[in-house]
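With one protein chain held back, the other chains of the complex are shown just where they sit.
Labels run A and B following the written order; every chain starts at residue 1.
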Amino acid sequence: MTFLLRRLAFYLAAFLAAATVNFFLPRLMPGDPIQIMFASAGSELSLENLNALKLTFGFIDAPLGEQYLRYLQSVFTGDLGRSIKYFPLPVTELLGRALVWTLGLVGIATLLSFCLGTFLGVMAAWRRGTIFDSIVSLTAIFSSSVPAVVVSLIMLFVFGYQLGWFPNGYAADPLLDPGFNWTYISSVLHHGTLPMLTMVIVLTGGFAVTMRNNMINLLGEDYIVMGRAKGVADSRVMLWYAARNALLPTVSSLAIALGTVLGGSLVTEVVFNYPGLGNTLYQAIIARDYPVIQGQLLIMTAAMLIANFVVDLSYVLLDPRLKKA
Amino acid sequence: MTDPVLSIRNLNIDYIGAEKDFHAVKDVSFDIAPGEFFGLAGESGCGKSTIAFAVSRLHRPPALIRKGSQILVGGRDVLSLTDDELRRFRWREVAMVFQSAMNSLNPVLTIETQFYDVLKAHTRISRAEARTRAAELLKLVDISPDRLSSYPHQCSGGMRQRIVIAICLALNPKLLIMDEPTTALDVVVQREILQRIDVLRKELGFSVLFITHDLGLMVQVSDRIGIMLEGELVEVNDAQTIYRTPQHAYTKRLWASMPKLHGEQIREGAQS
Partner (left out) sequence: MTLFRQLLSNKKAMVGITILLIVILVAIFAPFLTEYSPVKRVGRPHQAPSWEHWLGTTRLGHDVFARLVYGARVSLAVGFGAGLAITLIGTVLGIIAGYKGGVVDEVINFFTNMVLVVPNLPLLLVLAAFIGQASPLVIAVILGLTSWAWGVRVTRSETLSIRQRDYVKSAEMLGEPSWRIMAFEIFPNLISIVGINFIGSVIFAVITEATLEFLGLGDPNTVSWGIMLYNAQNASALSVGAWWDLLAPCFALAVLGLGLALINFAIDEIANPRLRTGGMLNRWTRMVRIGEGKL
């Protein structure tokens, strides 16, 4: 329990760090920070609205420390300001809408590729040196070294444009009304296939290599040899003696990999014009909509920290050595 | 004379390299009689563990048992077993205690599950029956049945070693191989464990193949001893002969390199 509490405290500190970056960055830039932050708004904002925005970001007539506290207060009360491009839409609402799609895409893709990659890594390690191992290893190296943007573009070119099997954009047919019916859901699935496949291709290789290496490092361990010596079925030794133990370091590297996963999803969404965070962000970058760009860092950090916490929890469940107290 | 429990003839094992092979075991032959305590000694890297692994065929590539080698356990040719026969042969006929006590038990399974894995793999047994049997086995090595629901990290090193021995006895094997089983333990625990093995051997009637580099310890517990040097078995004799009148020059050198801690040995050393 103390382990998890310590992690929680640490995550709070990390979130604070991300917020601090957001606070100081505009103030560190040469020139007037207010000018920088809200320049793209032009004269469309009324004075009243501009003042409200300034308040949210801590631009008040007070010492820096007070400004900082004012900003943290907004952040921790869930006020991330308003989008300048889509004024007066609150940033949380704009990003929240997008987040649903991203979480669906990233969550399922991570789960799929983690399972697939881990399984391939286990099999490759168990049959080390066979043709199967060589094929898995080489494919994995390739898939983990090619940028997500490249894979997305090639997938879009081949399956979207050349073969025309899948749509080239959007999360669902824009002519359909969103609803819990088969027509809409199947449209969502159809539109999600290519981005999902891209993510799985990009991620699976890394998981496979990690698991394969972790497992090979364990194969010489006495408890695995003893498992074999006991006459226990091969599949049980592979899964419950070798893979089960190799999973521990793999899960902790999953936590670090999540950053890459989020990064990969941003680009994939842009390429497939998928209405998730990535695409929203892309629009914001083009319009230099700073409140949105800053907001995504906080939301992504929060998502990452929650995911890390879930990994911590599963680690505690997986490793009996952490469970005792 | 009764048939030997283990009979090894012309055993050759190589580790295959990219260009050159390493000959780990060279033309080794010896027998172990039923109920016998047989010791195999030599420096680390001399091939003694390689032999132990070969008996249960636990090797992984690039190890290779060369053709012409023969390993008979209870008259059965181990090297011609099919995969499934081999699985059933392991532990039922030959059980093994591995080098490191700390590491022989799977850290993520309870002690009970590790008993259950063996019993389920070889017999038709329910989980409840397996638990009863495991408790009996733990009693043989003086461990409370409460320990069954523990994980290995909750037990001390000596206790883990005894648990491994209890697991070894689960199927009444003919042969127990101990591959430097006590190196990680302190001297007192070492002695205790070997004494216990000896008592159990007399009670249950299995043979022991004991592997160590500690010749002094080996002489105290073994009936017969084989001395290995760079993959070759250079001398096989009963323990007393090895101790009092070693034949091979290497055996003499091994004795000379031993720290002379016991009074007895100092006397012997002075004589030779």
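Here is the rule we go by: a contact is a pair of C-beta atoms (placed from the backbone, for glycine too) under 8 Å apart; a residue touches a chain by one contact, two chains touch by 3 or more.
None of these values were measured; they are calculated from a predicted model.
**Q** Quick one: say which of A:L4, A:A52, A:L72 or A:V149 touches the chain that got left out.
**A** A:V149
**Q** Write down which of A:A52, A:L89 or A:I293 is the residue touching the left-out chain.
**A** Among A:A52, A:L89 or A:I293, only A:I293 touches the chain that is not shown.
**Q** Contacts of chain A with the missing chain: which residues?
**A** Looking at chain A, the ones touching the missing chain are residues 10-11, 13-14, 17-18, 21-22, 25-26, 29, 36, 128-129, 133-134, 137, 141-142, 144-150, 153-154, 156-157, 160-161, 168, 209, 213, 216-217, 219-220, 255-256, 258-260, 262-263, 266-267, 270-271, 281-282, 285-286, 288, 290, 293-294, 296-297, 300-301, 303-305, 308.
**Q** On chain B, what residues meet the omitted chain?
**A** 12, 14, 16-19, 57, 59-67, 69, 79
The rule is simple: only the chains that are shown with their structure count from here on.
**Q** Taking each chain's centre as the mean position of its Cα atoms, how many Å separate chain A from chain B?
**A** One centre to the other, that is 51 Å.
**Q** For the complex, give me every residue of chain A touching chain B.
**A** 128-129, 219, 221-223, 225-234, 236, 240-241, 244-245, 318-321, 324
**Q** Would you tell me which residues of chain B are touching chain A in their complex?
**A** 53, 56, 58, 60-61, 87-92, 95-96, 98-100, 103-109, 117-118, 121-122, 151, 153-154, 164, 167
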